[in-house]
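With one protein chain held back, the other chains of the complex are shown just where they sit.
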Amino acid sequence: MTTTATTAERVPNVSVQHWAEPGHEDDRSFWRKYVFSTDHKVIGSQFLFLSLFFLFVGGALAMMMRWQLGFPGEPMPGGGVFGQAKAVQGILLPEFYNSLVTMHGTFMIFFAIMPLLVGVFGNWLIPLHVGAADMAFPRLNMASFWTAVPAGVLMLASFWVTGGAAGAGWTAYPPLSAVPEFSGVSMGQKLWCVSIAVLGFSSLMGAVNYITTIVNMRAPGLGWMRLSLPVWALFITAILILLAIPVLTGAAILLLFDQTIGTAFFLPEAGGQPLLWQHLFWYFGHPEVYILILPAMGIASEVIANGSRKPIFGYRFMVAAIVTIAFLGWIVWGHHMFQSGMNPLLGTSFMFSTMVIAVPSAIKTFNWLGTMWRGDLHFHVPMLNAVAFVAMFIIGGLSGIFMASTPIDIYIHDTYFIVAHLHYVLFGGSLFAIFAGIYFWFPKFFGKMLNPTLGKIHFWTSFVFFNLVFFPMHNIGLKGHMRRIYDPTQYEWLAEIQPMNTFMSVSAFLLGTAQLLFLANIVWSLWKGEDAPPNPWKANTLEWSIPSPAPHGNFEEMPTVYRGPYEYSAPEREEDHWPMGEPGPGEERPPPEEQRRKEAAG
Amino acid sequence: MDWSWFLPDPVSTFGGEIDTLYYWILGITGFIFVVTEAVLVWFVFRYRHKEGRRAHYSHGNKRLEIVWTVIPFLIVVGISWASTEVWMEVKAADRVPAVEADLPLRVAAKQFEWNVTYPGPDGEFDTGDEFVKRNQLHIPVGRTVRIDLTSEDVIHSFFLPDFRVKQDAVPGMVIPVWFQATETGEYPLACAELCGLGHYRMRAQVTVHEVEEFERWLATETGAAGVEPGTAPAPADTARIETGQGDGDGEAASAPAGDEDSGKGGDRA
Partner (left out) sequence: MRELLRRVGGMALVSGVAVALACGGAEEPGEAPEEEVAEEAGPVVPPDSAATITGVVNFEGTAPEPEPIDMSEEPTCAEQYEGQPRKHPVVAVDGKLARVYVHVKEGLGDRTFPTPSEPVTLDQQGCRYRPHVLAIQVGQPLEIVNSDGILHNINTQPQVNRGFNISQPVEMTTTRDFTDPEVMIPVKCDVHGWMEAYIGVQDHPYAAVSDSSGAFTLENLPPGDYVLEAWHERYGVQTASVSVEAGGSAQADFSYSADMAGAEVPLGEPIDLHDHGSETASRAAVSR
């Protein structure tokens, strides 16, 4: 029986599962190969470039905010290029600053971190890690990317419309976001809603694909408890996306109705309720937080096990923690609303669920430490970033305890303490894991190693300046420094701590500059980088058993899985890694599933 | 540069309780932070790759994992328990003093000002002697203040950092807030929820008076309330009339440019 036949039986509904014949020439046209490609690897790379672009856009916006905060009222160098609706004589205007705040958050969350984690790593890793030729629905996958593009363009374009880009915060609380007279932004706010709704469809198409692929297309021998942790995390993330995003899409459309056709879902004068938006938004928004961290945790687990040359400590607990976080993630949204006017009794119950979610996070942290314990730590660039992820996630997790405690939240809610917390989780956490993942898997998809020297410089500068920017935010937050304010020196007690702001701003400029090294590394390595061997990190998962870059169709024949992904330093082997697809001594290729089923049936 | 982790001194009755809770959490999380990061750094140096080192082959330790599941669970439940007490005292509806509060106030936020309505000397609203002060919150020390908080346009947040008070002001809702000042002085009131272009400057001053001083202030303001916008013409106040009518435009007092309209030059040419 041929492998192909087995496949068809195993996933009868999925017609695309075809294996490239050995030596088969790839004769797709340029457009089909690189632009409207259905190859998950190309789509992943497309997402990479798209979201890196938005990462840098979001970063540039942050630089401008930091200029204003560090040097309030002084003309920004180059600020003259903006029209006088944004900056007068180079001095950023408060309404433009609000747009910067809003769009920085929007770009980073929806167009950078989320597509980097879900779009890039979901596409790159899932088919390869489950041993499939491609996604279950390759065309849907392509549509997912090509829906994200117009959403991004739409969002970016809003900077150039009359009134400028949305300025009501990335959370878009109505009535500010719903009534143009209140924010001074009309078209920009509408474009925001439309773009978010369109992007929602992109995410849904991705999520459906990931779930189907993982459930249906795992290679023989790849049981659930042999899945790699990134795939586990992406699987759970996809479920979160599938359930959370429609809520946001719906809410964005309701908000759009309030803005355009005179409904009043969120406007009190006609019987609407502003808090309804907050409930809808955060009902999406908190699972979103886990959408932004779970895949990062998966990537970190993969890289730490590899860099430590040790099996992951407590694989089952790690999986259970992912599932628990995802489950609890649905019942904690109210902790964003402790001071919103929501019933204080609800605050109490949300506090308990929020506190409890710290437990699975703690398990994961301790298990990463456990993985490193008595390991053989190789500090290649991905490992450096993954360890930094753990270190920063500890800080972000612990600071979360403060605001989970309702009375403390009274004081620190909407202050820079929150800003510090969320950046420790999203930048220190997610983004460092993304760096780790990109350094780790770049060779597999582009056939070139990223330059390790540049990578190390990038890591250390990022790590140091990241902490110099964001750690002091805890301190100023504890002084009562409100977030999203344009000029702190307007308050006496904040004017006293203004040197902190200037210090953070200078650090932020250096942090931003350091990211150019990353960009340079990618460009340079694509151009002239060292050719990547098939398995540069001596890793176990299936993708490392095929050439770099991974060919179209992935595997020459369907792989069979003999063991879990983290069998490093097994005593019975001389080498310190043991690929999943390599039969051990005495292990035969298992018979096709059909036959096994018959045998089992007797 | 101020790297301290201490909070500014609290000046409300429940401020101290919130701060105590904060320092407990700071202690606990600080301890966990130091220990875990120290272990991490120690591992990084202790187990870094050396020639001939081989990792210990282990898939985990269930007992250990149960330990580090249960301990954090107990810690966070303990913190939650302690938090609930303080939270209910500050926010819960049945603890918010009803009308019998020593001083009932109404605060209406709007872009970009805090309008405080005082009940006048009788301490009651809708009796005709209430008056509004813009961006000025005057309260007596040691007396319970109850504020009915609302907003006229967008969501604002009533933030008194020194009093550890924060409550969003939501249009269409009236949310009760209470606190009691423990020290006299002047303190900031800030808006903590992004409310538009003037958000960063939506500030007011809180003045905590001695009780007698507050009574005097209230009496004076009630007397002057007649000239507040929207009410009947003021009783004659010669000093004001003088300054108000220095020249034909009534703007002699406006030092900078004299008569604004004539400043325009050509209007009447």
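As written, the chains take the letters A and B, and residue 1 is the first residue of each chain.
Here is the rule we use: a residue touches a chain if its C-beta (ideal position, glycine included) is under 8 Å from a C-beta of that chain, and two chains touch if they have at least 3 such contacts.
Remember, predicted model here, so these are calculated numbers, not experimental data.
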Identified contact with the non-displayed chain, of A:Val161, A:Leu243, A:Ile331 or A:Leu468: A:Val161
Hidden partner chain, touching residue among A:Ile43, A:Leu61, A:Leu93 or A:Leu542: A:Leu93
Of B:Ile32, B:Leu197 or B:Leu218, the one touching the omitted chain in the full complex: B:Leu197
Touch with the omitted chain, as defined above, among A:Leu100, A:Leu191, A:Val381 or A:Ala436: A:Leu191
Hidden-chain contact residue, picked from the options A:Phe201, A:Phe257, A:Phe379 or A:Trp493: A:Phe201
Hidden partner interface residues of chain A, rising order: 13, 15, 73, 83-85, 88-89, 91, 93-95, 137, 139-140, 142-143, 146-147, 149-151, 153-154, 157-158, 160-162, 181, 184, 187, 191, 194, 198, 201, 205, 486-487, 490
On chain B, residues whose C-beta touches the chain left out of the figure: 110-113, 133-136, 196-198, 200-202, 204-205, 227, 229, 233-234, 239-245, 247-257, 259-269
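The criterion applied here is as follows: only the chains that are shown with their structure count from here on.
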Chain A-chain B separation of Cα centroids, rounded to whole Å: 35
Complex contacts: residues of chain A adjacent to chain B: 93-95, 98, 101, 167-169, 173, 175-176, 179, 182-184, 268-269, 272-275, 308-317, 339-341, 343-345, 347-348, 351-352, 355-356, 358-359, 362-363, 365-367, 369-370, 372-379, 387, 390-391, 394-395, 398-399, 401-402, 404-408, 410-411, 413-415, 472, 474-476, 478-480, 482, 484-488, 490-493, 496-497, 499-500, 503, 568-571, 576
Sites on chain B touched by chain A in the complex: 1-8, 17-18, 21-22, 25-26, 28-29, 32-33, 36-37, 39-40, 43-44, 47-49, 53-62, 64-65, 68-69, 72-73, 76-77, 79-80, 83-84, 86-88, 90-93, 111, 153-155, 157, 159, 161, 164-168, 170-173, 175, 188, 190-201, 203
